[in-house]
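One structure coming up, written as structure tokens, with questions to follow.
Left out: one protein chain. Kept in place: all the others.
Right after this comes subunit A.
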């Protein structure tokens, strides 16, 4: 068994945080892989036992559809828990870009049920099932994660009974403080299926407190006629109020909706990740929190907040777009950088001018076209053509003797530029100066976000 220590890891950006800790992406320098590290400050909890219990559960799981636990170690009063890194993020992240299709939900449910069969056979009840705890790997594999919501680690019944968190996924028997069993997870699975179909769980329009009474007293939620009979039936089976009537995970694996879902290509899940990336590009705001690297000694580790920086690419999602190896890294960095420039420009403009809906939409459309054409398109030739095209336009405008046109399109910086420069040099300068000009414009913005 390997002994883990701080110097074996290179810390990257923050992936999530909750009441009990922060999760970072990190590089395991010994194994040469990316990992997720959760840091829990034991000093901030009264009982160490809860965390021990959760680690015990994690470390006794060994199955494809549960996030792998690698080990943990203490650094002062902080426990570093090392787990598998899943680049696709959580399903609730992916849902921000829109609901999932029925086929994809079927495939996700198929994989989650396999995890539940394993957990339940091993006497474990997850008790906190929801899209936020369903994680996706870069290759589209679905796993139950224990760090999607950082409170998860210490989530036990007493916590839940104090109604910390959101109760939308709670089965009626837990709300009523009745005895519950493995089938509690089946209810939450049904709610999660609806969440994936609509982007949010049922009753999400109500205050959590009201929801508790509604779940307990009102008839079970249903899916709706716009979905297939099979899907509707699956959800109805999961959401039977009497827990003893709910089927086990093993039985649900044979449900026709799941059988069908199991045949869906995992490419469709990867598409969800792509969709999310595009959505992020459209809406902006990619501020990430980074750990300063552990170059010198472990004592220098400080937590700072910076906007996503070009030297530390965010692996969240862009890496899934089908590029590999060395070029992968370079390409990935390029996307990150350009994405950042686009978003920040967009934010600057949006902040300065009170955009109308149509103005907003037009800008988003243009930005999407730019991103697609410069970097995302799978048609390599088109990307080259587009790059040439845009460069040519800029060059022509710059070299033209139409000052009004120049003024419209070029940053002030270029208006007085020496025209004797060789063409290629001009091109180079144009791009670098342009970038600089933009950067100096956002100084204030960076601090305020």
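Heads up, the rule we're going with is that a residue touches a chain if its C-beta (ideal position, glycine included) is under 8 Å from a C-beta of that chain, and two chains touch if they have at least 3 such contacts; residues count from 1.
What we mean here is this: contacts and distances are computed from a predicted model.
One chain of the assembly is not displayed; among "S1 motif domain-containing protein", "Osteopetrosis-associated transmembrane protein 1 isoform X1", "Exoribonuclease phosphorolytic domain-containing protein" or "Mo25-like protein", its UniProt protein name is "Mo25-like protein". Of the candidate positions A:60, A:96, A:139 or A:362, contact with the unshown chain belongs to A:60. Listed by residue number, the positions of subunit A touching the unshown chain are 1, 3-4, 42-43, 46, 48, 52, 55-56, 59-60, 62, 71-74, 76-77, 79, 122, 247-248, 250-251.
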